[in-house]
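Taking it in order: structure first as structure tokens, then the write-up.
All protein chains but one are shown at their positions in the complex.
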């Protein structure tokens, strides 16, 4: 997938820096490529639900941002991206030292882009489990 | 809908108090009734996405917890509730002084419960707009 | 909700008549109002899955058409409607003499319209059960 916006990577970094919630959660942009964006989040005890696992909404938050920026990476310069909707299945208890949401564009359209994100819980060097998967629709707003 | 667990309201309050992420976001349980739960969240600038609106993931977080507890209110004593999956549509920019996620059980089953949540942005006394709507599936785990 | 297209009802009837699959299934347009469309389908043994209930895909087919036309009822004259995505939960075995999919617009936008549909199984005069519920996104294509 060829990006239409030559400065997509810097634009995504700049936009991500403005997502205040990412700082509150401690999430970082760990990969930006055309049609693929990854966001990483270290586990923190204050991001959990009642059983001590990461809250499904936190998984959804990093997966949604990853989906939005994966879509954005293929949009023309000067566009804005909005989340239209997403659906997420929780597959396993969200355990791990770090969580990584990897989004990939399935179909980039002029107005709508469909994106999938997998969220992995990572422990140690090798142990990596899929904890949730998202399918969503992102919208391109042109000025 | 008649609750099977006579102490459902206290159990929900106790469980909600253990959802650490709710404290980080500043969310509060504002209503607990059989099959209906509402969570309220004051706007805060550090919960936003790049355009200054509440992040879709934050809307999803309070809506998911509201759905989970609405389902839980109809489960037997001693059960646990898990989010299986949810789908959320963002309808308008998430503006408001306060956000309110109101979940209502559509169908309570032995194992699975289907719940819907509407998230409103509230400004002043009368201005209340639907900003997102969720449809999700919650699971009952019996000990 | 005020329709923008004064001949929305005739346009929907004409479009529905062109949906060949509706004839194959035996589905009929039973209600058309601004923002609300209902499609009715008599049970037939050849529309079933392996347990003799109506196949979830058949429920989805009538619910999707009802959602599309509910959205279309609020679109300007000359527009076309497309299904972007939908999500459906199956709530009970799809039993009944007749099935009725009732769609209602939640939020009509310039490009995207969010619609919900409930599918009921009806037996006799009074027995009416919710068997499935859909939340979907429809798109307006202007010429």
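Order as written gives the chain letters A, B and C; numbering starts at 1 within each chain.
The rule we apply is simple: a contact is a pair of C-beta atoms (placed from the backbone, for glycine too) under 8 Å apart; a residue touches a chain by one contact, two chains touch by 3 or more.
Because the structure is a prediction, the values reported are computed rather than measured.
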Touching residue (missing chain; options C:30, C:48, C:95 or C:111): C:48
Residue touching the undisplayed chain, where the options are C:5, C:40 or C:65: C:65
Touch with the omitted chain, as defined above, among B:20, B:84 or B:130: B:84
Residues belonging to chain A that touch the chain removed from view: 87, 89, 91-92, 106-107, 114, 116, 130, 133, 135, 137
Interface residues of chain C (partner: the chain not displayed): 15-16, 18-21, 23-24, 45-51, 55-58, 60-65, 80, 82-90
Contacts of chain B with the absent chain, listed as residue ranges: 84-85, 87, 111-112, 114, 137, 139
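As a working rule, only the chains that are shown with their structure count from here on.
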Centre-to-centre distance between chain C and chain B (centres being mean Cα positions), rounded to whole Å: 28
Chain A, residues touching no fewer than two other chains: 84-85, 87
